[in-house]
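With one protein chain held back, the other chains of the complex are shown just where they sit.
And now, chain A:
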Amino acid sequence: MSGQFILPNRIARDEERNPVSSIAMPEPDPRVLARAAEITAALRAVLPDDAVISDLEETRAYECDALTAYRCPPLAVVLPRTTAEVAAAMRICHDLRVPVVPRGAGTSLAGGALPTADCVVIGTMRLRDVLEIDTRNRFIRVQTGVTNLSVSAELEPHGFFYAPDPSSQLACTIAGNIAMNSGGAHCLKYGVTTNNLLGATVVLTTGEVIELGGPEMAPMGLDLMGLLCGSEGQLGIVTEATLKILPRPEGARPVLIGFDDAEVAGECVARIIRSGVLPVAIEYMDEPCLRAVEAFANAGYPKCAAVLIVEVEGAPEEIAFQIARVREIADALNPVEFRESRNADDAAAIWKGRKSAFGAMGRLGDYICLDGTVPVGQLPYTLKMIGELSRQHGLEVANVFHAGDGNMHPLILFNANKPGDLERAEAFGADILRLCVRVGGCLTGEHGVGIEKRDLMGDQYDPADLAVQMEVKDVFDPRWLLNPAKVFPLPASQPYRERAAAE
């Protein structure tokens, strides 16, 4: 999802509404709840006064992330300013056996930062320092509470940028980006967070601090940093990161291609990729999405079954050459329109509708945004099947997504005030994700599993495949204190959690 910050899932418009319960969380540990005062006192003893929050009115601000249908205030919130303070808090939670929920900016769409009543939230948002910019060696080192967008803003005067650009980039932080291995619209060319992360300072559950990687271009020994990136707070908390930086391209230019057949649009994507042109982004919008965008933003898009926005980069001559190649490919497929941009205003007009897509969908009602990914060749079939599922479930769906890498974002429309509608939407969503897995894809391309996709993990992985991942967690977190009820289905993780609790 490109560009502007988009308000998260709007599935809980009614702030007072009770949390729905279709995704279960374990009962809070009464032994921990009984020691709440002791735990907060221990945290206060080693941290600055304003770094520990335990007043219910204040902890409520941390009761959910962007998956707002699920809420629970934590036992306490810790907001450290240094790696040492994170380590001190982790050590206390470890010694007192208190679950820890790491939190960046709380923009996870998957419930990755959802607290439990018996947990301490450790937030990284006060770790705000930019530590080093080294353009000769092409890296930036930051504390991980800095926002994604501010990293690129810091680099702009130097002529560099940081490539991953999730749509929440105005708010989301590097800590969360690393935990979820965030992507964005430009991954087709530049990869996701794991491909742009060089080094990490990690606080382990014991409070020990390790340094992984650095400015060097390969890991020493096993690639623990590669394992840590995208581990959703299961293995440790990253407090500092060394990030790869790239020289800013000379320019970028989008083209808009309209097709009267969704499958032909999918074919166009595959042919562009095969041709050797590697655009930085190929975005796809289907007819329901185009209708909503037109009503909301008046983007002037053609009225047709599907629109592609293809963006290429380079100097003017390079851009012209690449666009000519894309045009040749598209023309062979009889598009209803091929719109080039001659200047910045034209380019902005082409992106306008895409960037307002989520806002436009929000005007139509509540929606759930999915994140399944499929092989590019399966896009046409998957789109067709999503249409059929939409009819079966009686809910409308719009598709707007990163077509170049098959990362779909179906938006399921529903009415949160209508009893049972959220559950229907969730059931429809689960069917779409199972479909993604069945055609060779995965449950989540860039949002993460969190709690949202947790109970579907068995559709993608066999029990042994999940077991080996939980064994890896065991190595880093034998007490199962870090985000313990996320990612792995509760019945699968129960033996590990119970064993850890009994020790």
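Assorted remarks:
Everything below uses one rule, namely that a residue touches a chain if its C-beta (ideal position, glycine included) is under 8 Å from a C-beta of that chain, and two chains touch if they have at least 3 such contacts; residues count from 1.
What we mean here is this: contacts and distances are computed from a predicted model.
For the omitted chain of this complex, the UniProt record lists the protein as "Glycolate oxidase", which is one of "Glycolate oxidase", "Cytochrome c-type biogenesis protein", "FAD binding domain-containing protein" or "Spore germination protein".
Contact with the undisplayed chain is limited, among A:Arg31, A:Arg274, A:Lys418 or A:Arg499, to A:Arg274. In the complete complex, the hidden chain is touched by one of A:Ile257, A:Val376, A:Val400 or A:Ile451, namely A:Val376.
By the touch rule set out above, chain A reaches the unshown chain at residues 135-138, 159-160, 180-181, 183, 187-188, 191-192, 194-195, 204, 208, 210-212, 214-227, 229-231, 234, 247-250, 270-271, 273-278, 313-315, 317-318, 321-322, 325, 373-377, 402, 405-407, 440-449, 453, 457, 460-462, 464-466, 468-469, 471-476, 487.
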